[in-house]
Each structure stands twice: as structure tokens, then as C-alpha cells.
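One protein chain omitted, others in place.
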Amino acid sequence: MSAQFLQFLLAGLTVGAIYALVALGFSIIYNASQVINFAQGEFVMIGGMTTVSLTAIGWPLPFAIAAAVLAAAAVGLALEKFAVEPARGASVVTLIIITIGASILLRGVATLVWDKNIHPLKAFSGDAPIQMGGATLVPQSLWVMGITLVVVLLLTWFFGRTLLGKALLATSHNRLAAQLVGINVRHVLLASFGLSAALGAVAGILVAPITFTSWDVGVMLGLKGFAAAILGGMGSGPGAVLGGLLLGIIESMGAGYISSAYKDAIAFVVILAVLFFLPSGLLGKRSTDRV
Amino acid sequence: MPARPDLRRSSGLAALALVVLLLPLALQNNYHYEVAILVGLNAIVCVGLNLLIGYAGQISLGHAGFFGLGAYGSAILTVRYGWPPVGAMLATTAGVALVAWVIGRPILRMRGHYLAMATLGMGIIISIVIATEDRLTGGPDGMSVPPLALFGLALAGERLWYWMVGGVLLVAVWLALNLVDSPHGRALRALHGSEIGAEVAGIDSASHKVRVFVISAVYAAVAGSLTAHYAGFVTPSKVTFFHSIELVTMVVFGGMASTFGAVVGAALLTTLPQALTVFKEYEMVMFGAVMMLTMIFMPKGLVPTLAARFASRRPSP
Partner (left out) sequence: MLLKNLLAAVVAFGCGIAQAQEPVRIGAFLAVTGPAAFLGDPEQKTLELYIEKLNAAGGVLGRKLQLVSYDSAGDAEKARTFAKRLIEQDKVDVIVGGSTTGETMAVVPLAEAAGMPFISLAGAVVIIEPVKKWVFKTPHTDRMACDKVFVDMKARGVAKVGLISGSGGFDKSMRGECLKVAKNHGIEIVADETYGGADTDMTAQLTKIRQNAQVQAVLNAGFGQGPAIVTKNYRQIGMSVPLYQSHGVASKEFIRLAGEAAEGVRLPAAALLVADKLPDSDPQKLVVTHYSREYQARFKSDVSTFGGHAYDGLMLAVDAMKRAGSTDKARVRDALEATKGYVGTGGIVNMSATDHMGLDLSAFRMLEIRKSDWTLVK
């Protein structure tokens, strides 16, 4: 494997892991409530910015991270409670507008709570590049990929083994049936938002040492996460992870081998091509229409 | 039986014409005119977009792309190739219609969020190409555009443009209203209700969807060309994903499946940022809050909600 190819691959996997985390957030909320939460990117921002603030005032990194994730989860819960729940039964487009409004609001609040500058976060274990077959990697990339793997495994255990997780899955398959067996759907919805927010925050914290964080870092990441979730099949957990990794790799390879200026366009063209042949995404549920 | 909608349609159009005619009494300086013209231009795009979203029930998160193609098409043809502005506008509109027709067929095969993603991707690809091909388009800093000219006479000045845009808006609304009440419009509403049901009734849903997609693209392109000549300048900032979202928000705000709702939505969301400047650094927070609260408490949009409230007050026959 040529060193150049390996370099592109590693770069793609690193950013792809972040997209995967954000995409998972989209999928979880979509599954529970059919809502596309366009404010997902802001959870990424809240995670990163909160960690930066807390470490700046002297908190040790692990505590700062935990607090940041909790803060984001709290915002997620608030979003569900005050924005999505009151709009129960509204059309899909209306809900999309509400979450977009929420994302603008959150960004506005971010400029007031923090500032409009870009902030770095110290890498978890230093900056010394690691050589790997002619390509180089920063230690933080390993953290990103490693933690994402752990998170995915945890989620698999959560959905497969815990009661709340199974309740979430049940609600996504058939809300009415879930209610009939006694699942409190309102709690499930809250949990899904909280969980997605936490995932977004983790992504934001992991990637801040590499890409920095700022009040509007969520916009692009949210968009790419959404694209990744659709690519993999909206609502499918494995699809979100696959979509995220693929998107990252396509971008990296596109930049490296074709044209760095058109990298994003190439990625979107590929997504559109996939959707053309597989209108429900790579691993999406083949939906059936009831007439 | 059809008498009712006809009456509502023409009375609505008359009311809009009255507003357009009388508004200048309230406009005190060129800045006011500028805002009014921007409202009109946005309204034209929204009326077309509403046909797609509100009536046909298809979502598009990429319509800023068609707007941009219209604007840049006019700009490039007049500046780089020396075409006369009106000819450039016509050619551009035809070109955008063709592009929409070609992209429309494959894209409209998708549904729901996948369609949203596909239109989003389309819009982003267009904006990336525009921003990158700087030799042709002037890149991220944009390019200047000569004023619209008819038979060599330059059409410039806020007053003149106000009447021009007002006129085009009235024509656009009239066309949209006619479309909605035509067999094509009824087919659209049928397939919005249930695509399979409509097909069973013999409606070729694919070709209807593509047709309304093309029509909405044409509306956007015309508005784009006009904007380019009015502003005398064009930049990629109007071709972004954010602007696409803004357009969808205007349509939903005012009320989907309501042509006048689209105009109201455009008016509100174009003037709102101007009014919110008093909030200085709280502007973004206020804007987001307004969007959220309006949609939470008036989920059907402004015009249908107000119309329903008004209708319920009227004593029942």
C-alpha cells in the first residue's frame, strides 16, 4: 500500500469517525421521533466549547469532558421538552424549521456565553506524530478512532441488552405497539435526544484538538453528519457508522487524487449516485408504503 | 361549485395588487424601497417553491442553487460574452429549466428525507462549482453585473425597479394561482395526498413532479437574474445552503399550500432581520427564537392559521 494512499486513508478514517458519531446522533433521534434534528451540530459545538472553557479555568481534562457531555445532554433534553414536544403532530417540514431555529438560537447563545474566536484544545496525549508505513498520524487520531469504536460497541450493548435501549428500538419500529406494551414513549423521546446530544458532544471534544472548536463549528459537521446518516440509510445505526467512515474516506481520497478544491462536491456527487441506485441509502430499511 | 375558489383567488390577487400600488406611500427613502424590492424578489422564489413544497408535497433544500444559476447565468452571459441583458435572462431561464428537467427525473424518484438530502446535495454542488470556477464566476468575491437594459436604455433606480418587481410578482402569483386550479394543480394535490392513490387514478406522478420542479426552478431563476441586475453585483453567498433553508422557512412560515402565504412569509422573513438589528448581539438569538416560537404555536404557517381563526369567528351559515 503506497504511503500516500495510507496517509489519505488515515486522514479519512479520522474525520470519518467524527462524521459517524454525528450521524449516529441523527439516526437515534430520527428513529425515536421521525424528526431530523438540524441542531445536532450544535451539540458538537457545545461539547467542544464547554470543555475548552472548563480546562481554561483549571478543571482537569476528564472532569471537563464529563461535565461538557452532561451539559450537552441537558441542552438536548431541553430541546426535546421545549421545542419538539409542544410541536407534536406538526408536519415534517415544520419540525425541520423548528430544529433549524433551535440551531440558530444555540449559536446565538454561544456567541454570548463564549466568544466568536477559534479555540484549540490540548491533545489528550500529546502531539508527537506517529509513523506508520510511511504515513504519519497524530496520537489524537488514534483517540478519535478508538473512542468511536468503544462508543459504537457501547451503543450496541445498550440497544441490545438494556431495557431503555430496547424500549428505544421498539419505539422506532412501531410507536403504537410500544405504547401498548407499556413503554413510556415520552421518556423514550427525551432519552433519545439526551443520548444523541451526548454523542455529538463526544465527537466535538474528540476532534477539537485536531480541528479546533468555535461557536459555529457545528454547522458544517451537522451537515456532513446528516449526509453520512442518509448515505448509510437514515435510522440505521450500522448505516450511520458506515456512512460516516465512507464519507470521510471519499472526501480524503477525492482531495488527494482528484481535486482538493472540489472535494466536497465529489463527496456529494457520490452520495447522490448511491441514492440514485439505492434510494433508501446503503443499509436503510426498504420502506413499504401503506396505501 | 367552483365559483368560491375563483372569487377567493381574484379577490386575493386584487388585494395584493392594491398593496403593491399603495405601498410607496409608506416608503420614505431608497432604503425602504430596497427592502420592498428584496421582499418582492424573495416572494417570487417562494411562490414557485410553495408549488413544490406546499402543493406537490416535495421538499427541496437546494433551491438557492437555481436562484444562483439564474443570477450567475445572467451575470456571465452579459459580462463575459457581452449578451444583451434581456436576452441573457431568457437564455438563462431556459437553461435552468433544462437543468431542472434533467436533474429532476432522477432526484424526484426519492422520497422524504432522501429527497431532502438529494436537493441539498444538488444545491451544495452548484454553490461549490460557482465558488471555485473563479475565472468564470469571479469566485467567492463575486462579480459586477451591468444594469438591466431594454433597447439600450438602462433600467436602474429603486422606484423603477419597485414597479418592475411588483409587476413580475403579480404575474407570478397569478400564474401560480391558475396552476393550482388547473388539472395539473389538482393532480399535484392528489399526489401530495397519496402518491400511490394518485397513480391508481391514472396520474403520471413522475412527470407531474418533474413539471412542478421545473416550474419552481424557473421562478427561482427569474428572481435570480433580476436580483443580479438590480444589485449590480452577484456573490456566492446567495447560493448557499443557508439561503435554501431561508427560502423553505419563508414558505413554511407563511403557510404551505398557500400562494399568498408564500408572499407573506417572504415579506416577514426579509424584513425581520432589518427590524432585529436593534438587538445588536442578541440578533441571532432573537431570530432563532422567533422561528421556533412561530412554528411551535402556528405549525400550519401564518396565513392558514390566521385564516382559520378568522373563518371560525364568522357566524356559521
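So that you can tell them apart, the chains are marked A and B in the order they are listed, and the count of residues begins at 1 in each.
Quick note on the criterion: a contact is a pair of C-beta atoms (placed from the backbone, for glycine too) under 8 Å apart; a residue touches a chain by one contact, two chains touch by 3 or more.
Quick caveat, the model's predicted, so the values are computed rather than measured.
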Contact partner of the left-out chain, one of A:Val15, A:Leu168, A:Leu247 or A:Leu272: A:Val15
Among B:Asn178, B:Ser207 or B:Gln274, the residue in touch with the chain that has been omitted: B:Gln274
Touching residues (missing chain, whole complex) on chain B: 29-32, 34-35, 38, 131-132, 134, 139-142, 144, 231-233, 235, 237-238, 273-274, 277, 281, 283-284
Contact footprint on chain A, counting only the chain that is left out: 4, 7-8, 11, 14-15, 111, 115-118, 120, 127, 129, 136, 138, 207, 210-212, 214, 216, 220, 252, 255-256, 260-261, 263-264
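Criterion: only the chains that are shown with their structure count from here on.
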Centre distance in Å when chain A and chain B are each reduced to the mean of their C-alpha atoms: 32
Residue ranges of chain A touching chain B (in the complex, touch as defined): 30, 36, 83, 86-87, 89-94, 96-98, 100-109, 111-112, 223, 226-227, 230, 234, 261-262, 264-265, 268-269, 271-272, 275-276, 279-281, 287, 289, 291
Contact footprint of chain A on chain B as seen in their complex: 53, 59, 106-107, 109-114, 116-118, 120-122, 124-125, 128-129, 132, 194-197, 241, 245, 248-249, 252-253, 256, 281-292, 295-296, 299-300
